[in-house]
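One chain of protein is taken out of this complex; the other chains stay put.
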């Protein structure tokens, strides 16, 4: 029975606790929150769970094997390193940390100690995103041409990070899971409408070695909520609308055909194809439940999770450089290519 | 009775001819097209109209007072200059010409000869866009924060220009009409998926002296058609969806309120406001009919049209520099600020 | 070359004339309209076509082989009979006539003279409805359970007929084409909100020998336009939304499964099935073009059209009895079963 400790019982923490409680093979030992009323709430709901005020006590509790961190991103590095150094496996909220340097040090520490380090890229565990990956990797879409996402609403203006850290992080995590490559350059633009505040509108473009292009549009100041991703391929194209109650994924048999040996360069180069649309049935399993079962399985078998530290770092690298580009009105920035190969999920630690 | 000559009877020319025919105060004298079957078609439909094969004949026809040019953009400068030099007023398709230099020379020529030079920015004459401008200029929206537009579909890959010249041109024309300022810098990204072809996906960001930001997303390779613009202001926000059959414009009483003297910088800076939504009734007049009546009126009274050469040049400046930025992965480019003041529509020539 | 005469050049007549003009194998000889400006309009548009003021002259013109009637329904019988008696084939707008008696006499007259009698049930020739029929007749849907349609908008209040004659007629024509049976009873409800006017809201329920049920809701006084049909089967179910620009037909692999030998009558009787959704690509041919080609083909080969007099009569029988039921608050009325068998389309006259 794996002992679980959760740090942070604010917006997301209650979901983590509820799902750990309902997962076989683990038990929640303690939940840490700085606010006394949050600790009281958790003890009222779950009489067997301790509410603790000091994260150091939780991290050093010998009954705890894995620490889940759902606190503001600026604290992830300190808490995560302390947990790893205390020999605990770690599940950390996204974004993984404030910069690539912090991510690298956490990855190294986990590797040295053979501990599981998992980043809570929840979307990766949704039936919709798993279906998208299945369609990409099976070759149904053909060559991937682009990933284009709009993620806007009237949202909470965060105090410690800008809108791309808050919203684009979801798309970067999805891209890291479904695309065959990682980006090699980023150009981002954006602006703040609150004096002294972080950017509340952001646009990221990412380039790849191939002709894939990716673009993410995020906005905390939109009058309507939109969550729509287009994924274009040479054979088929996907529209993923996360606000649709049932048909979240629509696959269109539409696109162009290229004539490589045209007689007349102008007329014959591009042909158009328009076929059926198909919306596959999706499972209704809660993503977080699937994710936590996967975490427990990785701990039990000593294997890498699908959303490991390398995935977390890949996302943070884009956020960090994207923010830099954004402050220089879109100046393109090359991304370090040394670690752009995909980490070996399900390999031994 | 103003004599009209139309050059180009392909996709858009028939709409021009039909609307000139139905407009009082003018008559269509001749239509020029290189293809014999198009000339036959126009003569069959309109027995009193001459089909001519030489645009020089049309331009020099003394019965013609105004020349409308609906040919590929690469020919706009040559045809437009010839018409102006022959003393004809000119209506030219958008984009006005291939670069700022060509636009400037056309503007100068028209000014010297006191001729009307109008660019066919059709959207400016739609009831929806005129309502948006009315809401902006009346102050209903408050300070403008952003203009964000998505204009994608599975579209014809043009041979002589990229997707921003083909699709973003609509948004740049709308922005030039509704926004209180013109942009001072542009960063654009995009890519071509056809070897040797022009970019078929493009993203433009435009910066202004104030904190307005504008972004346009265009794509010839999308599985679904989207025509949606968000216009955010400090008081209200607009969603303009051109594919809606009736409620094209929705005005949302939503946004944030800034507390300039917060006691606690983190908690009190931003407040949220959520009120009613309102969709004003729009006229159903055809935009092109309104536009051509305006052209005839400008010719009769010797005044500048709302979409004059300066408006056409402002749009081409962004297209030209955006394409440059796009080929350098988003490198920001400053726009010449000397001509950023709005031209005086309805002033004397 | 088949000579065509068209009576009525109001709302629909111009569409008929345009399509006859563009159809090979026939030529439009004359168009009759009581209003002089309509006759002038047709002659201006089509110099070779005569505008005539007397329908008797048109009907007796030896150059005319087929008469198309697009006048108010109250005149269909007189005009249709006169044309048949003059030995002309007839295409008549829907509804075919004011009552079953009139329809029967027209059918008999056409049969005696071996003339083609076609009713302009245009929807039957749309790619969407033809796809629906294909799905029904191929067995893809399984047993048909129901047909349910909503056809409402803010519409013109007709002077001579109520809303079911104006709008439900479309659904009755579609049902007659796609369903495997004809109804055996009707119950209808409705009301008029204009003193002395015809009913502007109507609801028709139709019963069949099997457990199919059909229902049509029509309304001239709705704030929004809806054109949506649900077609439920034991294997699959269709949503047909005629206002969708591209995916008009969606096929859902959803439904129930019946357990005929349940152990526990309450728990095991009904199971639920939820699978993929699929939107087949549809042709984009104009329905009226397909319909008129079919008419010419039937005349040339002496065969029954798909929408012959029997189809027209079947629709009118429901309208006539539905109106009767509506005036008695839904009193159910049995439909004469003698002629409920489907007419033999494409059989010899």
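The chains carry the letters A, B and C, assigned in the order they are written, with residues numbered from 1 in each.
Heads up, the rule we're going with is that a contact is a pair of C-beta atoms (placed from the backbone, for glycine too) under 8 Å apart; a residue touches a chain by one contact, two chains touch by 3 or more.
The structure displayed is predicted, hence computed values, not measured ones.
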**Complete:** Considering the complete complex, of C:34, C:86 or C:185, the missing chain is touched by C:185
**Request:** Just the residue numbers, please: which parts of chain A touch the chain that's not shown?
**Result:** 47, 225, 243, 245
**Prompt:** On chain C, what residues meet the omitted chain?
**Reply:** 145-146, 148, 150, 152, 154, 157, 159, 185, 187, 189-195, 197, 201, 203, 205, 207, 211, 213, 215, 217, 219, 221-224, 230, 232, 237-239, 250, 252, 254-256, 258, 266, 269-270, 272, 274, 325, 328-332
**Asked** At which residues does chain B meet the chain that is not included here?
**Response** 247, 253, 274-281
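Just so we're on the same page, only the chains that are shown with their structure count from here on.
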**Complete:** Of all chains, the one whose CA centroid lies most distant from that of chain B is C
**Fill in**
Taking shared numbers over all numbers used, above half giving same and below half different, the chain A and chain C interface sides are same
**Request:** Compute the distance, rounded to whole Å, between the mean C-alpha positions of chain B and chain C.
**Result:** 44
**Message:** Counting only Cα atoms for the centres, state how far chain A is from chain C in Å.
**Reply:** 54
**Complete:** Two or more other chains are touched by the chain C residues none
